[in-house]
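Quick one: the structure is below, questions incoming.
With one protein chain withheld, the remaining protein chains of the complex are depicted in position.
Should a chain be cited, it is by its letter among A, B, C and D, assigned in written order, with residues numbered from 1 in that chain.
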Amino acid sequence: MKNNSLLRLENVSKQFGGLHAVEDVSFSLNKKEILGLIGPNGAGKTTCFNMISGALKPTTGKIFFKGIRIDGLPIHKIASMGIGRTFQIVRPFYSLTALENIQAALGIEKYQSKFQFWQKWDNQNIKKMALEILEKVGLADFAHYKAGLLPLGNLRRLEIARALALKPELLLLDESFSGLRQEEINKLSELILQIKESGVGILLIEHNMRVAMGLSDRMVVLDHGKLIASGPPEKIKNDPHVIEAYLGKGEKKYVAS
Amino acid sequence: MDSYIITIGIFIAINSIVVSGLNIIVGYAGQISLGHAAFFGIGAYTAAILATKAGLSFWLSLPVVIVITGTIGLLMGLPSLRVREDFLAITTIGINFIVEAFFMYVPFFGGALGIGGIPRIEFFGTPLHGFAFLVLCLVFLVIALFISWWFTKAWCGLACFTLRDDEVAASTIGVSPVKFKLLAFVIGTAMAGIGGALYAHYMRFISASDFGFPVSVMMLSMLVVGGMGTVWGPILGAAILGILPEVFRPLIDYRMLLYATLLLLVIRLQPGGILGDNGFVKSRLKAFSRGGKNEK
Amino acid sequence: MSLLEVENLHIAYKEIEAVKGVSFFVSEGELVSIIGANGAGKTTILNAIMGLVPSQKGSIKYKGKDITNLPPHERAHMGIRIVPEKARLFPQLTVWENLMTGIYGIKKQISLEERLKWIYGLFPILKERETQPAVTLSGGEQQQVAIARALISDPDLVLVDEISMGLMPLLVDKVFEVLKELNEQHGKTILLVEQNALASLKISTRAYVLETGEITFSGTAEEVINDPRIHEAYLGG
Amino acid sequence: MKVVKVLLSVLVVLALFAGTALAGETIKIGVLAPLTGFAAADGESVLNSVNIAVDKINASGGVLGKKVELVVYDDRADAKEAVSLAHKLIGQDRVVAVVGGSYSMPTRAVATFFQEAQIPFVAAYAVHPDITKAGDFCFRNGFLAEVEGKAAAKVATDMLGAKRIAVLYSDIDFGRTLSKGFKEYIDTKTTGVEIVYSKAYPFKEKDYKPYLSEIKELNPDLIMVNGYYFQTGPILKQAREMGIESIILGEEGADSPKLVELAGPSAAEGFIIVTNLNRDDERPVVQEFIKEYEGRYGIAPDMVGASAYDALTIIVDAIQRAGSTDGKAIRDAIASTKDFDGLTGVIKGFNEIGEVVKPVQVQIIKFGKYRYFGVVDDPDIINP
Partner (left out) sequence: MDLFIEQLMNGLAIGAIYALITSGLSLIYGILRILHVAHAGIYTIGAYVGLGVYSMTGNLLFAILASMAVCSILGILVERIVYSPLLKFPPYVPLIASIALLLGIEEVMRLIAGPQIHGFPVSLPLATIRVGNISLSSALVMVYIVSIVIFFVLWIITSKTDLGLAMRAVSQDMSIASAMGINSRQIVSLTFAIGSSIAAIAGILVGIYFNQVYPTMGAVPAYKTLALIVVGGLGSVPGAILASLLLGIAETLLIGYANIPFPRDALAFVAMILVLMIRPEGLLGNIKKKI
């Protein structure tokens, strides 16, 4: 099982000054699996995310992707290995059109090479591929809009599309549902399930618990930087540690389940 | 054609080349530079020294000029990896002052006397002047424009655009900030170097003050007025700011005041530049207000 | 008459519609909680009441006066103070200076000595820390300074934002006790925004449950605690 | 309001231009001067002086039966601007000759272009040695810095008897070559004279105390200071404030009535310069000019203006003698100038490179005004 895992965190900790943002966290994620990473504000979810995507280097511990150690590698290297991510606060390339956003991501191999980046990107082939991806996320109609002009729901899709353009094996989704309306949430959930079915492993940070529980195959709960529970959503929902972490310390009789 | 008009044309063409280079650094890759005149100067001095001391023709020295300015540009691009925005702006101002001081106080560069006696450019034995020189400048301008245009069409250009918009997001699609920022600096400064070489061979006498900080400001103003990040913006800006002072010439005393007032008005009313795409301005607005100082 | 009346408030941050038509009120002497998971829009509402974020639609009335378009400092002069999320002290100012910003412009109207005695009575640690820059304090100490900074002007309405976040459980208890005391013994009107639902409900008179920018349920603290929907709001049912 | 004013002045100027174009039949002479920018004060002095000259010439019937018309452009002391303007003068205005009333850098840059267009060019006061080397159409009415340096050295040693000398010079072409000439003379032509200190200061320097402190310790007989009046003025002031009592000798850059204002009357008193304008020259050309200048502009003239005045009158005189406005003819006539009764002394002529040959004037400040102190006319000094 361990060797099959797509992503594996081994005893990862991160300290900022005296603060233990993440403490001794281990978990793994398989192909074609959605793992929900949840926890109250300040629990260390985003720090975990940033360590996997390369924005932060763990203080101690190891992170493996397909058996290769990736902790401490620069972001663009990790991206080129097949890890795509989205951001909690969307970060599309505002001055580019939706299509160009995707086209940019399709260049991932060119950017790594010595000279291929001189080639033209604006060609039919790339355009076609980009359009296909936009179509997949339902943004084909907005292909020629500047990203800066798109509403949030579409930007969330655009970010997912941009990550998909990397042909990732692992997709990191950081609160992709926040700020969306219900119908948008439904549409996006469908899309994520489709992506999973295509064989991609997905790590999902989500605070909308209804969504997270609905989508995840397994969940990992962090509180104050520590892993306090893990397992299938049903089990998590009734875990007393989780309830306490979310609702605060209280007599359990108040929390009718 | 009138030699005065030709001269103005030559300066506009040279400035367009140099500002196109600046556009690649600032407009495409989003790295503020207020020291571009230093590279213009490095190009001019390299060409002048190779011509007067080594007797090299313009054509032979051109590759050397490109390599030298590009290399120094690469070194000067390094601070952009460490510092941002205000710090980078001040650092590039500093680079300009230091380079100017170098030309001024190192005897090898002619010191305060500058370098004179730079020969004309010869084309198969015919010295170029007047109209022929303008044509030469325009040929280089076309090349610069082509590079500038190609940059918008090639993967490296796209990579720079993503860096300009959002460096972290760019990294997540595999763009190495180090590689592409430095690439923009190398190409941008090399273009300034070519402009400098043309300038030296046209003026035939150069001195350090031709490449001082005010020249950098003028170049950035041309870019901002014309439209940052657009292929044609540098030419429009160089033309407007090149022609306006000449048009105002009859005003003598009020000329520079009018010029300053106009520049201020353009910046105040059209901060995205005349060719600047509204969408671009708007998006920059978002990009910057998100990192605004009132948050966090 | 209610001290604070919010009607049909809409707030959007760069396309994200964070608050979608929220209405509620706070009467004088009440301690009202707005609870909900993170991202529900609680902080946005408080910031809008203080005037730190603009609202797109709806109105905010305070002491019967429409304050929807007033700048924050004028609202502050009318007696509203905020304890912001993560304290947001002025990091380079000392504790003393941070406290003094709380009474900027009204120093002469109050008896400072008495007020300080009271504040230091509530938070004795602050006296020790008086000359330290805020940035050197621990998270709990920062929260105490933030509360003190809001209280020192003797405001009529205190807005308290996520005060338990990142605090040790022991401190959370202490802070809630102080809030309770302020409300019950000093008659302060408090609007509390909390993720830690149970702790805040225990000291509240009434509460509103906020889910993705909308109020889904409200009632007395007792009613809310005993309603199964609260569990749903947090854990998705 | 301002916009309206500016627009009005545009119209007025354009109307004037149209008017002069219709008048035609004038002899056009170009003038380049820094009317704005950091050197604007010198530009103004040039403009004032050439206006007096041209009025005087036209009042006495002009030249070759035509009026002289000046085409004055502002080059901001900037080489690039000067080059476009040179082409404007050559291509659009079709001037017959040009007065270079600007600093070295722009003047040096334009000399080449006038040479190529075969238009006689007389630099009024710019000192860069390459200006005249641009070719046989380029002349200079001011002294070469080296000449002035040598003359200053002669004044310092012969007239003032200094033995221990400190040299403080501006780090621009002018200062470097002048101090070179100065030292060369001391080394080759004198014995027992020692240069105890020699340092350059950057052009934009404002505070000279670090240099003066060192000089003060050395306590020389004489300090040779080079620089413009806005440099030597403060040097004088600061030196006297610091209690330095050595004689201070300057050069033509200090030749401005502003110097006294900047140094303060007491510090300026007794300051000696080598220059080319002698205010006590009895010749009517000098006295009339001084009177006219002070009458028109309310201030005393300086060497910059006087040099420009001479550059213009030399050109006009040459046109008269050549009897033609052909560039080559005027060039030949300028080259053969002999004992011309100039404002800046009797000009013996120009040597084969195009450098002026005339005596160097020595002036001293007495009661806040430049007065005659002496003259240097040794042929081996003034003939470069």
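The working rule: contacts are C-beta pairs under 8 Å (C-beta built on N, C-alpha and C of every residue); 3 or more make two chains touch, one makes a residue touch a chain.
Keep in mind it's a predicted model, so treat the numbers as computed, not measured.
Within the entire complex, contacts from the absent chain reach the displayed chains B, C, D. Of the listed positions B:46, B:148 or B:221, the one in contact with the omitted chain in the full complex is B:221. Checked against the full complex, the one of D:200, D:224 or D:249 touching the unshown chain is D:200.
For the chain left out of this panel, the touching residue among C:7, C:28, C:97 or C:173 is C:97.
Seen across the whole complex, the unshown chain contacts chain C at 50-52, 71-73, 75-77, 81-82, 84, 88, 90-93, 97, 100-102, 104-107, 149, 153.
Hidden from this view is one chain, which touches chain D at 35-38, 40-41, 43-44, 171, 199-202, 204-207, 209-211, 213-214, 216-217, 229-230, 233-234, 237-238, 241-243, 258, 261-264. Residues 26, 32, 34, 79, 82-87, 89-91, 93-95, 97-98, 100-101, 104-105, 213, 217, 220-221, 224, 253-254, 256-257, 259-261, 263-264, 267-268, 271, 284-285, 288-289, 291-294 are the ones on chain B that touch the missing chain.
Heads up, the rule we're going with is that only the chains that are shown with their structure count from here on.
The set of chains touching chain B and also touching chain D is empty.
Chain centres computed from CA atoms place C at the largest separation from chain B.
Chain A and chain B have centres, each the mean of its CA atoms, that are 41 Å apart. A straight line joining the Cα centres of chain A and chain C is 33 Å long. Chain geometry summary: the mean Cα position of chain C and that of chain D are 75 Å apart.
Each of residues 286, 290 in chain B touches at least two other chains.
For chain A, the set of residues that touch two or more other chains is empty. Looking at the complex, you find that chain D touches chain B at residues 6, 9-10, 13-14, 17, 35-37, 73-74, 76, 79-81, 83-84, 87-88, 90-92, 105, 108-109, 112, 116-117, 128, 130, 171-173, 175-176, 203.
Of all residues in chain C, only 14-18, 37-39, 162, 164-166, 169, 172, 195-200, 202, 212, 225-226, 228, 230-231, 234-237 touch chain A in the complex they form. By the touch rule above, chain A contacts chain B in their complex via residues 53-55, 74-76, 79-80, 84-85, 87, 89, 91-96, 100, 103-105, 107-112, 116-122, 146-149, 162-163, 165-166.
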